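Before we start, here is the structure in question, set down as structure tokens.
For this view, one protein chain was removed and the others were kept in their places.
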Amino acid sequence: MNRRNGGTDGGIRARAAARLTRGIPLLAWLLGALLAAILESWFGRELADLLDLPRVPVLFGFEYALNKPQLIPATLAFLLLVYGVPLVLGARLLRAPANAIARALADRAPAVSVLVHLALVYAVLHLWTDLSDYRLIVVKITLIAVMLTLSLNVVNGYMGEFSCSHPGFMALGAYAGSLVTIVGFTKSQMFGPPLLPPALGPYLFPLALVIGGAVAAVGALAVAIPSFRTRGDYLAIISLAFTFIVKSLIENLEAVGGPRGLRGQPDWANLPVVFACTVLCVGVINQFVRSIYGLALNAVRDNEMAAEAMTINTRRTKMIAFLFAAFWAGVAGVLFAHVLRYVNPGTFGLQQLAEVLAMMYFGGLNSVVGSIVGAVSINLVSEMLRPLEIWKWVFIPLLLILVMIFRPTGLIAFREFDPLALVRPRDGGGGRGTPRGEGR
Amino acid sequence: MKNVRFFAVLFAVLCLAALPAAGQKTPVLKIGINAEITGDIPKVGEATKYAAQMYVEDVNKAGGIEVGGKKYRLELAIEDNEAKAESAAKAATKLITVDEVIAIVGPQASKQAVPAGEVCNNYKTPMISGWSTNPNTTKDRPYVFRACFLDDFQGPALSIFASQEYKFTKAAVLYDVASDYPKGIAEFFKKDWEKRNGPGSVVAYESFTTKDTDFSSQLTKIINSGADFLFTPQYYNEVPLIVQQAKQLGWKKPILGSDSWASDELVKLCGKDCFGHFFVSHYASAGAKGATKEFIDRYKAKYGSIPDDVAALTWDAIGLIGAAIRNAGKLTGDIKKDREAVRNALAKTKDYPGITGTISFPPGSGDPIKCANIVKINDKGEFEFYKSVCP
Partner (left out) sequence: MTVFLQNLVNALQWGSFYALIAIGYSMVYSILMLFNFAHGDVFMTGAYIGCGIALLLVGLGSAGILVLPGWLVLVLTLLLAMVVTACLGMFIERVGYRPLRDAPRASAAITGLMIGIILETGNLILLGAQRVKFPALIQPVTYELGGVFVTNQKIMIVIVALGLALALHQFIRRTRWGMAMRAMAFDYAVVPLMGVPINRIAALTFALGSGLAAAAGILFGMAYPVLDPYMGIVFGWKSFVAAILGGRGSILGATLAGFLLGFIEIFVAMVFPSTLRDFIAYSIILLILVFRPYGLFGEPYSVRLRL
């Protein structure tokens, strides 16, 4: 490895860390994480008692670190024992078999390999959230934020426009999807008895998701048609006006509750559904941006004239990408409404917009991984810093400003995300899919 | 294997350091506060926090709360819901599953209270909102209560007052269409008024959107409509703007308001322009007697301002919970059973002497029965009791 700076103190640590993690495939890390999650769910409570912690630290112990500093050592010990040690040890011990499995899977059926990894991720999440319902709701909202951020990245990152209409799309999706499930499958005061047998509901929930997404996409047409006539920043205000218009429209629609909002969505957005939707969203968007459409989109962003000259139908390309992004924002809206089981037009305002924009640019332009990292980190940080109360809203903006100053395109920008490369074995050779940077 | 040794040492140190972190065990009951501390309406969160803290200090100074012969110390778990629906749901979940509170006060605004109520009802945890008037908050939710009266009582109460006291026949209404509280009251008022004075008797029914500060075009319409008075169920920070602009546009008739006017900030922000107008209130701070006066004086001494309606309602909300805990009989230590017991005691509340009136919960409903007071802003800028309207 890096032997040149072996003499310095930092070098030793770096080398130790490198040796500790060298050649470990993602599969082994996931198995280690699974081990940690199992350990926590079996022995977490006992261990917390042993360490005199009031309970298992919910989000990595931040509630103790910021409120009761005398508990920090115990919390650290807990984290090390339950997360650190099993993760590293498990990953290291399982390195060889995991590599073998990863190679076998990658050589024969790469798709299956990806599925196995996803199943492991889900298992870890399931076990981890099983311990505390607070974690569950945080994870659900975070996954929805991933979808939103990613779909925004298609427009603002890959297409290079500045769109402010995501809260509007989300609102359209949330209301359309809620109407489908409430009118269709539940008994409500507003809409009377269900039209279809409620037992069918959970199976037809994907239909509600698709309808929500489709309505958002139709709404996107209203933005796309006027704004893609020209290049420039007019999308920014047209989309902003769109957000105002949608909010105002819903507030005036007494049939869907007006400003009182719409309540009574069935409880179908459980973790498997939200997780599946998020995975599907990430997968489809990743395929899209790596496809010929995605490349055309980048060409349009970098130089519209040149792209036109290369026979790209720029207007059509932009339209498709915009509607596509709106669709996923709509799906995220449906899930959002069903996680909270209540929607209110006030939710889809400027604050929501600022949040989505912040998550997207923090994570990184033009990058699927970046959006995932951005959404997850901002959501988790904002939950973990709850004990800071109002100071949280000084700390988080400062953090974002620093990130922007030192990494102006965001944390992980312009990186192509290749799931096959991610799941390949790490002990040299074998496996298809090699990392393919797209840097500019 | 230097690094292994390093980790082993680190680990041992951590374990050792962890040992002395033990505390003494006194029985503690936790009450959750889910309030709008940051976001659009920070004043609401602040008042909620202050009133709740004052209550808990009182109880603990008296040695704690006594249930079934055993004394418990009260503790608050305060969460900020950032005036966002999803944050309110998260905060409620955190309070219930992580902090293991016995009951929750708040959120106050309906946008947050409806989703948080869903969470609390699912986890069978009693929740009481001081301020939320949206029917959805408590409807079909046995575990969710509120401390304020509802729009369908307050709106008609004002309509009765205006038509009987002044024999007015033509009303004008100005309200915020994007906020469910003013909208609800405005609608109920309009319905009741037209029932009393015939269709078309609300001659101007104008609205604006949250955060607007200019109402001139609406007020111009209202002034030209020939209404006898203006009813504006807006918050105390918007009322001064409405009243002053109306005056500047030549309006000289009375203006009526709802319980959301009740804050000493109203007079501070509005000055003389607001004198002589009426509003419905949970309580009147000028000339208050007994427990109400005591509360107002102590709150003022402690935090330097006269408590607004949010503070008073929070005080009653947490007081209702305190009373319910006392009446729960015996606490088992099993938080789920205790929550159930507190909820049952809360639902049976009858004639609780709150500072905002006597509160009872009818069977099967979380909406209290209580009287409304009509309050006049007198020439000294005080809120003076004028008349009481009961359901």
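As written, the chains take the letters A and B, and residue 1 is the first residue of each chain.
The rule we apply is simple: contacts are C-beta pairs under 8 Å (C-beta built on N, C-alpha and C of every residue); 3 or more make two chains touch, one makes a residue touch a chain.
The structure displayed is predicted, hence computed values, not measured ones.
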item: Option touching the unshown chain, where B:249, B:288 or B:389 are the choices; value: B:249
item: Residue of A:115, A:320 or A:358 in touch with the missing chain, whole complex considered; value: A:358
item: Among A:72, A:207, A:245 or A:279, residue touching the chain not depicted; value: A:245
item: Sole residue of B:203, B:241, B:288 or B:335 that reaches the chain not shown, by the stated touch rule; value: B:241
item: Where the missing chain touches subunit A, by residue; value: 156, 160, 162, 226-227, 229-234, 236-238, 240-242, 244-245, 247-249, 251-252, 301-302, 304, 350, 354, 357-358, 361-362, 365-366, 390-391, 393-394, 396-398, 400-401, 404-405, 408-410
item: For subunit B, residues in touch with the removed chain; value: 38-40, 42-43, 45-46, 177, 206-209, 211, 213-214, 216-218, 220-221, 224, 237-238, 240-241, 244, 247-250, 265, 268-269, 271, 305
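Throughout what follows, only the chains that are shown with their structure count from here on.
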item: CA centroid of subunit A to CA centroid of subunit B, Å; value: 35
item: Subunit A - residues contacting subunit B, complex; value: 12, 16, 19-20, 51-52, 55, 58, 63, 70-71, 73-74, 76-77, 80-81, 85, 132-134, 136-138, 141, 247-248, 251-252, 258-261, 263, 336, 339-347, 351, 383, 386, 389-390, 392-393
item: Subunit A contact footprint on subunit B (complex, rising order); value: 2-3, 10-11, 14-15, 17-19, 21-22, 37-39, 78-80, 84-86, 89-91, 93-94, 96-98, 110-111, 114-115, 118-119, 123, 134-136, 177-180, 183-184, 209-210
